[in-house]
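First the structure, in the form of structure tokens, and then the observations on it.
Certain chains of the assembly are absent from this excerpt, and the rest are unmoved.
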Amino acid sequence: MAGSSRRAGGRRLQLPLLCLLLQGATAILFAVFVRYNHETDAALWHWGNHSNPDNEFYFRYPSFQDVHTMIFVGFGFLMAFLQRYGFSSVGFTFLLAAFALQWSTLVQGFLHTFHGGHIHVGVESMINADFCAGAVLISFGAILGKTGPAQLLLMALLEVVLFGLNEFVLLSLLGVKDAGGSMTIHTFGAYFGLVLSRVLYRPQLEKSKHRQSSVYHSDLFAMIGTIFLWVFWPSFNSAPTPLGDGQHRTALNTYYSLTASTLSTFALSALVGRDGRLDMVHVQNAALAGGVVVGTSAEMMLTPFGALAAGFLAGTVSTLGFKFFTPILESKFKIQDTCGVHNLHGMPGVLGALLGVLVAGLATHDSYGEGLESVFPLIAEGQRSATSQALHQLFGLFVTLIFASVGGGLGGLLLRLPFLDSPPDSQCYEDQIYWEVPEEHADLAQGSLRPEEPDTQA
Amino acid sequence: MAGSSRRAGGRRLQLPLLCLLLQGATAILFAVFVRYNHETDAALWHWGNHSNPDNEFYFRYPSFQDVHTMIFVGFGFLMAFLQRYGFSSVGFTFLLAAFALQWSTLVQGFLHTFHGGHIHVGVESMINADFCAGAVLISFGAILGKTGPAQLLLMALLEVVLFGLNEFVLLSLLGVKDAGGSMTIHTFGAYFGLVLSRVLYRPQLEKSKHRQSSVYHSDLFAMIGTIFLWVFWPSFNSAPTPLGDGQHRTALNTYYSLTASTLSTFALSALVGRDGRLDMVHVQNAALAGGVVVGTSAEMMLTPFGALAAGFLAGTVSTLGFKFFTPILESKFKIQDTCGVHNLHGMPGVLGALLGVLVAGLATHDSYGEGLESVFPLIAEGQRSATSQALHQLFGLFVTLIFASVGGGLGGLLLRLPFLDSPPDSQCYEDQIYWEVPEEHADLAQGSLRPEEPDTQA
């Protein structure tokens, strides 16, 4: 207990000071650099003599709100499946994402909307900042329960920068299409987190093993996250696409892809389950893989059948990954992937990138008509062939894997700094070291869970 | 246990094979028949020289998202009130609705948007598919806890076809108005499910009686479903109406009707409750009856007072139904209605149809002005009198009851096929035969619930 108090003493100042420092820094940078864009500034908007219904707000804000809900409700509750880590799952999601929104406004702003010495913000920058927060939360999923909040904030500090750079290379330099972020969000976030988890490998993690499972109601809380993610994913993929048919088609493709990943997840989960029983972990996660896998291609002329096929494949791969690959990932590769982000974001993200390569390579003037300009401007303008676009897409995946791996490695080294608030092996997946936990629960938890557990004497 | 294993052995292949078979079949049909419509196809949209802000997406997608949330979050959690059936309630809702979206895209497509050998899809077909999924979930509510997932998929396979046919007869052949589906969704879904439940009658169901009640937190999970249904119901009824005043008025009427059903539900629940206590079952369900009862008429010039009166009546009837009629339904009619869909969807749906008869019969050129064309085109064009429209509405209700009853009967016969995954009487309302349930819960459940229960020895 003395050791715990000392640790707590260090923590007492670490999280507050880091929060205040980061907030102070972003506030100063906001004061110097961030300005309303022409859609949010009173003078600029009216100077332009715009008609109010033309404000971008009316075309993107409903989608933004769905994305915002996914980030905070979806990710937060999806990770609340652990029996004694619900406060941290929902709470640290809240903290991390709030910081990431500010910080990525700056990073993405410098890279994408920096004109005349200023970053200009509006609903599009809000969507992009939320996307970046999504990548950070995916990485969080890989290390859930094994890191403290100060560590997580440092991770976000680094990851947001690398996310912005990778996105800039892909979208602006390589001319890669990736509206829903199969590469920039899912592949990047997953492999960043997995490499980071590898660096933070804990050989003695079985000391916390009894807390790595769910309880009945924690699984239902997690389903709140799952279902909101599932329902709003069409808005996620379509939020940043060109207006009109592009946004409409993206939502439609995502909708169908998700229905197929749901069916394949139930099929595979029962097939590989003990006595044909379904597994909540699969349903909570793999059923969402259909949203990830069309993140690059949903904007394209994927066709409704293509969406079903992609979703079906993603749900299958993801479910089999949970069953067969996650154990190997830990035993062979020493990667402890708490939420199975490799199965939900990693493999489906890579598949999604490859699907994007395929669908881009098949693009023709016939199938897109005049719409080619908005989906593949470089092809429409004759600067690139469809094959060349496909190769650029493939190269984008490669770049993303490099950024994610190197970034995750760096992140791991950063988080291993010994003075940080990392929990001991025996206290992983446990709210009580970071949160005031209601007494009854503490009693109940210690009473009902493996009485032989020597946890409290540690 | 041996019997259970054998059953499990059959189940092990049944659900996966059925999922794969159904997914394979719909995928092939999608490949052959389903195409983007002119709002989602890149070439068609740009060929038409449309302005992007005119894309139907911007007028219907926010409502669609609300409907989508109702189907998956609303219905899923509303049915999670049972103490040991939360995984199944949320999970099977997820599976059933995902399949229904694909299958009804095809069925409704063949009936409504089949041109040039192809079905054309966009946000309107998405809304309609979600509506059909809603009807399937209503039927699911009547048999909740008494059927396995393979049975449920077969039910959906049949019900989606009959839903489409009934809707086609009403909307396309009879010219009936039913935007929010008092008839096509609620009455149809409820009586289909109730007749089906009659055919599946289990005289020995009291063996599972101890699991038919809720626990404290399961009631709160159910309230998540209730409140999301309540809040988004104005979007449900208005999602498919003509744009402009029609959509606006429908949302407004539904909003007021729901406030009144909430007040009458609280009033009646306390009035008939033991010592004036409120009953969660009433609040979770009857408070929503105001949305059902204006499903036909909310689009019409119902007036705000009319909306209040309708909602008040529906909440009253629904609450009294739960208290006095549900027990009779089981004892006299041998219909075991787990969620009380007769009270929330059956009676209020029929009332809503009758209210539609009344309000349609009162339509005048004066009260609708030029707007008559979009609400009652046949009256505006002089093809029908208001009285004739009213009689057509009434006939629509009659047709719906026939379709639902015959369909429910057929469905019941189908689900009684002996090799299906029906749970034994002693294992109804129990997740554990279909799902891996966290150990603590299993222990806890067996420890805390009636220790004399010989359930595990069966």
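Labels A and B are assigned to the chains in the order they are written; within every chain, residues are numbered from 1.
Heads up, the rule we're going with is that a contact is a pair of C-beta atoms (placed from the backbone, for glycine too) under 8 Å apart; a residue touches a chain by one contact, two chains touch by 3 or more.
These numbers were taken from a predicted model, which means no experiment stands behind them.
> Taking the 2 displayed chains as part of a homomeric complex, how many copies does that complex include in this file?
When the whole complex is considered, it contains 3 copies.
Methods note: only the chains that are shown with their structure count from here on.
> Using the touch definition from the top, list the residues of chain B that touch chain A in their complex.
5, 8-9, 11-17, 19-20, 22-23, 26-27, 30-31, 34-36, 39-47, 50, 52-53, 55-58, 61-62, 65, 68-69, 72-73, 76-77, 80, 86-87, 90-91, 94-95, 98-99, 101-102, 105, 121-123, 126, 149, 217, 221, 224, 433-441, 444
> Sort out for me which residues of chain A touch chain B in the complex.
The touching residues are 53-54, 58-59, 62-63, 66, 83, 213-217, 219-220, 223-224, 227-228, 230-232, 234-235, 242-249, 251-252, 255-256, 258-260, 262-264, 266-268, 270-271, 273-280, 283, 287, 301, 303-305, 308-309, 312, 366-372, 374-375, 448-449.
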